[in-house]
Each structure stands twice: as structure tokens, then as C-alpha cells.
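Of the protein chains in this complex, all but one are displayed in their positions.
Up next, subunit A:
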């Protein structure tokens, strides 16, 4: 592991091992230091995602935590991304804290909590507008998509948000 990220990730991992994670969030794997997978479920009876579990993958670059990690919901045989107006069917997430609102003070667990509350506040299972078009031409790394956030800065995820209409 390289310069910036090593010690910080080791510290986060040690904290998770000693203090545990919030309810509904489980660290599934951190086999390699730079790619972790968390399982996320939404608590309570109110939620439209009752009984569902999602896998959130984070890839940490060597500039973490200065740079935001690459965060996607896994879309494979075992796990499917949640039906949500900010989550594309390939697992890409449009959330400003994963873009211009990222702060190095945040960490892996904080990202999980944000995702959990993003799901908890959703009332309608649907894909974002233009999902099919986006998924067809999307780069594999969602950080390469130039997202537009029609912001509600307070939660970093609410209100509409979308990839640009054309990519060069």
C-alpha cells in the first residue's frame, strides 16, 4: 500500500474491529487493503426495502482520504443494486458526497450511513431517468462520469441528479 492511504485505512479497519459498525451495516470483506465490501440493510418496518440486503463496494485509491473512493453497489448474481432514483442498474450512484461534496473527514462507515439513510428516506422504487442510456455508455469507474447535482446539500443525496446528457 502506498503513501497516504495505508495507515488511515488500517486505522479505520482497527476501529471497525474494536468498536463495530452501526446496525444494518456489516463489513463483508476487506481482503485486500484497497477494496472493501459492506452489506447494507435498512432498519425498521417503514422502509420499502424491508428484508433486502445490498452490497456496497469501495475502492480506495492511493490518494484516499484526500480523494473520494470509488463507490458502487454490486450488481452480480448474488447482489442487485437497490431500486432507487439515484442508483443506476449497473450499481453507479449519483450522490454529491461521492463527488464534489466529499470531505476527507468522512470515512468508509460514514459513506455506508449516508447510503443507508438515502435508502431509508426513499418512498418509491424506481430507476433514475435515462437509466438505460447511461448504463449502455457508462465508464466502468463512476468517478469518470461528470455528474450534475441539482443540490440539496444538506443530505448530499436528495433531489434530482443526473449524468450529463452527452459525454465526449
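Odds and ends about this structure:
The working rule: contacts are C-beta pairs under 8 Å (C-beta built on N, C-alpha and C of every residue); 3 or more make two chains touch, one makes a residue touch a chain; residues count from 1.
By definition in this document, contacts and distances are computed from a predicted model.
Entry comment: the absent subunit's protein name, as recorded by UniProt, is "RING-type E3 ubiquitin transferase", drawn from "Armadillo repeat-containing protein 4", "N-ALPHA-ACETYLTRANSFERASE 30", "RING-type E3 ubiquitin transferase" or "Large ribosomal subunit protein mL43". Only one residue in the set A:8, A:59, A:127 or A:148 touches the chain that does not appear here, and it is A:8.
Residue-wise, the contact with the chain that is not shown comes from A:62, picked out of A:29, A:62 or A:121.
Residue-level contact of subunit A with the missing chain is found at 1-4, 6-8, 10-11, 34, 62-63, 65-66, 103-105, 146, 168.
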